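As you look at this complex, bear in mind that one protein chain is not there, while each of the others sits in place.
Entry: subunit A
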Amino acid sequence: MHGRVKLKSTAQQEEEKRKEREKKLKIYVAARDAIFTKRMEGVLDDEALQLTQQLLSSNPDFATLWNYRREILLHLETVREEDDVQKTYEAELLFLESCLKVNPKSYGSWHHRGWVSARLPRPDWARELGLCDRCLSLDDRNFHCWDYRRMVVKMSGVPVDQELQFTDRLIGSNFSNYSSWHYRSTLLPLLHPESPDPPSPCHQPSHSSPPPSPQTHSHRVCEEQLLKEYELVQNAFFTDPNDQSAWFYYRWLLGRAEREEMISCVFVSREEERVAVAFSRPVNASSSGLMLVLDGQPQRVEWRSVHPHFRHSPVWICELPPGTISDIINEHNLTVHWTEKHTHRDCALYTGRSESWCRDSATDQELFRSELSVEKTSVLQSELQSCNQLLELEPQNKWCLLTIVLLMRALDPLGYERETLSHFQTLKEVDSMRSAYYGDLCSKFMIENTILKMEYAEVRVFSLSDKNLTMLCHLDQLLLVTHINLSCNQLLRLPPQFAMLQCLEVLEADDNTIENLDGLYYLPKLQEVSLKNNQISKLSDLQLLTSCPKLTCLDLRGNPVTQIANIQSELTELLPSVTDLLI
């Protein structure tokens, strides 16, 4: 029940209502039982149509009654002449129109209308489109009607550009119309695809395949059209800077397709006789045909994700058979084949080397601008200028602030770091309900910037202390990192993804509020862990550390767990390899 206000009423009114309802109930039950009896007896006649019509006009969600009507209509198709069938179905459409007037949001009525329209001997799609126009003019957000419209468009081959003009009209009369902006996002890639294929001005309707999803398929729009869209959205948000529809659409326009699927890094360690493979997105290695070839010989290895928590992971590990690469005087050549994607990556382990890797020297564009477009810098620069103008008029506007942050990231993430941080500060103040969102997003950007700096410096040390980090991400990018410093942040946990740091030797994470160490799982090279002043409270929270064979130094000072009686001896028993324990 939605939107029914509770009203106070007197005892007398109550009694009158009760009597009224009792009467209605009698009529209703009699009609329902009559219908059920007729159906059970297999009667498929006009009277049954009339009876069901009676109930459905006030209760269109009674799905079984629509089913019964369809059975009757299908039967009448077989016994009536085509003209009569046409008339019968037209009467059905008329009845449906009256139902939709009373209840424009009934799933049953809309589905039945689609069913009838598809069975009509001589369908009148123009009339159906007109019905959608009228219905949307009463409520331009009715998603049932929008969906019906899409069906009509598909069945009757309405050109895509005509539908785009329809959204122009709706948006022109009211910018604040999320449904229309949404519709545009599905139409534009069809009409103005980015691909080199020539755009088809007169789009042939496809009756078989669904339209490509703007998220999962290549959804980019050609640049000329994109510039027009930027203009349209700017008109919208300059007219009403608080209208979220336009801002959501704008963020999509600024986006781009996902990064190519590939093997981004292969790492091999002689000592552990272990290979780690990183992918550009999470995969399931055991089902995606991953093959390891060592010195020309395919190896029978078992791939496992870095943590049992993940069935899909960007990092996968396998152990080589004992003795295959352990002798330091031998040179080895590895190739990892990803047969499903017809791609592979080689990695050579030279004589005298204890480890080796081969990775993509990814630029910042490839790594982290995936959410933002690679459009010409000049275009983004002018978009940034417009947003900055708006911000001058509306200094508290969160939509504008967030968009500016995104544009800055697309243009120069490191150069704009200080301004970005300050905008995040403002965002948390003006939109405090979502401060955790802004905190996480800011953390993500700070991590990206630090990875970029690390890339440029070509080091394996990742230092990100005192940056208000609320969460960790992009850990697959840290596969080769040996030292990490995360001290003085607001981290609550080292998540399972932390186990992707397969080369990690030293971890510093003092002065956070970490209470969970799920990610310290089978880290083969981890020697030193400093977790001073955190919230580790139970001995069992440290259990996983037993899976890190090289751990010798552990600093737990300032954690609740150190208050446990006999903690020293408990820990010595739990972690016998730790020789340097500070509690």
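Worth pointing out:
Keep in mind that, in the parts below, contacts are C-beta pairs under 8 Å (C-beta built on N, C-alpha and C of every residue); 3 or more make two chains touch, one makes a residue touch a chain; residues count from 1.
Please note the rule applied: contacts and distances are computed from a predicted model.
When the unshown chain is looked up in UniProt, the name that turns up among "Ras-related protein RABF2a", "Geranylgeranyl transferase type-2 subunit beta", "proteasome endopeptidase complex" or "Replication factor C subunit 3" is "Geranylgeranyl transferase type-2 subunit beta".
From the options A:Ser245, A:Ser264, A:Thr403 or A:Asn489, the residue with contact to the chain not on display is A:Ser245.
For the options A:Val79, A:Leu94, A:Ile329 or A:Met433, the residue in contact with the chain missing from this view is A:Met433.
Touching the missing chain, out of A:Gln54, A:Asn103 or A:Ser176, is residue A:Ser176. For subunit A, the residues touching the chain absent from view are 1-6, 21-22, 24-25, 28-29, 36, 59, 61-64, 66-67, 70, 107, 111, 115, 141, 143, 146-147, 150, 176, 178-179, 182-183, 185-186, 210-216, 219, 239-245, 248-249, 252, 281-282, 309, 311-312, 371, 432-434, 436-437, 440-441, 444, 495-497.
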